[in-house]
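Below is one structure, written out as structure tokens; comments come after it.
Here the complex is missing one protein chain, while the rest keep their positions.
To keep things simple, chains are lettered A and B as they appear, and every chain counts its residues starting from 1.
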Amino acid sequence: MLSTAIAVLDWFGVIVFAVTGALVASRKRMDLVGFALLGTVTAIGGGTLRDVLLGLSPVFWVREPAYLVTCVLVSGLVFFTAHIPESRYRALLWLDAVGLASFAATGGATAMLAGAGPIAAIAMGLITATFGGILRDVLGGESPMILRREIYVSAAFVAVATVVFMGAAGMSREVTLVSGFAVGLLVRGAALYWNWSLPRYHPRPGHDPKERGRCP
Amino acid sequence: MLSTAIAVLDWFGVIVFAVTGALVASRKRMDLVGFALLGTVTAIGGGTLRDVLLGLSPVFWVREPAYLVTCVLVSGLVFFTAHIPESRYRALLWLDAVGLASFAATGGATAMLAGAGPIAAIAMGLITATFGGILRDVLGGESPMILRREIYVSAAFVAVATVVFMGAAGMSREVTLVSGFAVGLLVRGAALYWNWSLPRYHPRPGHDPKERGRCP
Partner (left out) sequence: MLSTAIAVLDWFGVIVFAVTGALVASRKRMDLVGFALLGTVTAIGGGTLRDVLLGLSPVFWVREPAYLVTCVLVSGLVFFTAHIPESRYRALLWLDAVGLASFAATGGATAMLAGAGPIAAIAMGLITATFGGILRDVLGGESPMILRREIYVSAAFVAVATVVFMGAAGMSREVTLVSGFAVGLLVRGAALYWNWSLPRYHPRPGHDPKERGRCP
């Protein structure tokens, strides 16, 4: 169903995201079942929603249960090793960046293979990249990473747009995927490192009642 | 796929709901990407869940990406104009009422076209009308509008029930849709204006431990 290049990058993303889910479970001091649950949901959530919206049914992990087994094993491994990294939250942030970039690339490529046009493929890349992390943060009671101030969705956008445009230009799937992944990781990594963010909406003075009170 | 009458009202609802999503983003001072995300999710969330549950796949915006483009453009417009209304929350409440009524009507009509019976069609109208707003409020961290004390789901129910019964009576689709929309908007508008609400559950005195403490 999936080409080999997509499958390789997809497995990479699954494992990385499973680790982030298990790390959130460790921050909440859950038991082994909580680790398995959060690791699995984070890793397969985005791809599951993508498959449902594209009408690829049953979803990928019903056809290939090896995904489920891997997520549970990875989460179990984290249960016994999560004390090793110096800062679990820093590890979480950076692994999430890696997963974001890989799923943005594979999500867009999978959507194009399933016949979606370029705009829908970009939307599918964003969904695949972000939905697992949203589930992880909501179920784990963390403040959602998607709402952090540094550039996040935009990094996924750059990744999937690269894949879609290089794909439309007829370049080989391997080059396309690796380029999208690299560009996305670079943008998100730079945003994390230098605290890049986009300008925020700011109400004009005088219109916001709270603002009015503050400046006499 | 959809008849013209449904499509017109549906586009109307999409634009109105995209504005409400972007208004919530403005209340949270998000960046342009946050506006686009919240506007789009609010506008297409309900219809997406409806299509998935009915088995219409891929979902409508994969087939017609103009929906995605419109949502992003509308959200971007709100980013630069959200300071204009006197009260953004009041604008949000009333636009949400308009979107609720239009999606209840089109959701029910779409479900009947797809072969659903009257009861399932009513459920689909409620889902189409409310799910986008639920996503908006959860992702934007607002208290969910569906839990407000004034009549909300009931207004959507009246709208979709009107469409389903007039449709079953064989009336023309245009008249049916406009009637459902008008009735729903009237009920929700009246509820907002006069604070209409349904009686709430109230535990009998003596059974609630907190109550017992209070009346000696």
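Throughout what follows, a residue touches a chain if its C-beta (ideal position, glycine included) is under 8 Å from a C-beta of that chain, and two chains touch if they have at least 3 such contacts.
The structure presented is a predicted model; accordingly, all values stated were derived computationally and were not measured.
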Considering the whole complex, which of A:Ala25, A:Ala114 or A:Ala161 touches the chain not shown? A:Ala25
Identify the residues of chain A touching the omitted chain, counting contacts across the whole complex. 25-26, 29-35, 37, 48, 52, 57-59, 61-62, 65, 68-69, 79, 82-83, 139, 141
Interface residues of chain B toward the undisplayed chain are 52-55, 57, 114, 116-117, 119-120, 123-124, 144, 146-147, 151, 153-154, 157, 197-204, 207
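The rule is simple: only the chains that are shown with their structure count from here on.
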Centre distance in Å when chain A and chain B are each reduced to the mean of their C-alpha atoms: 28
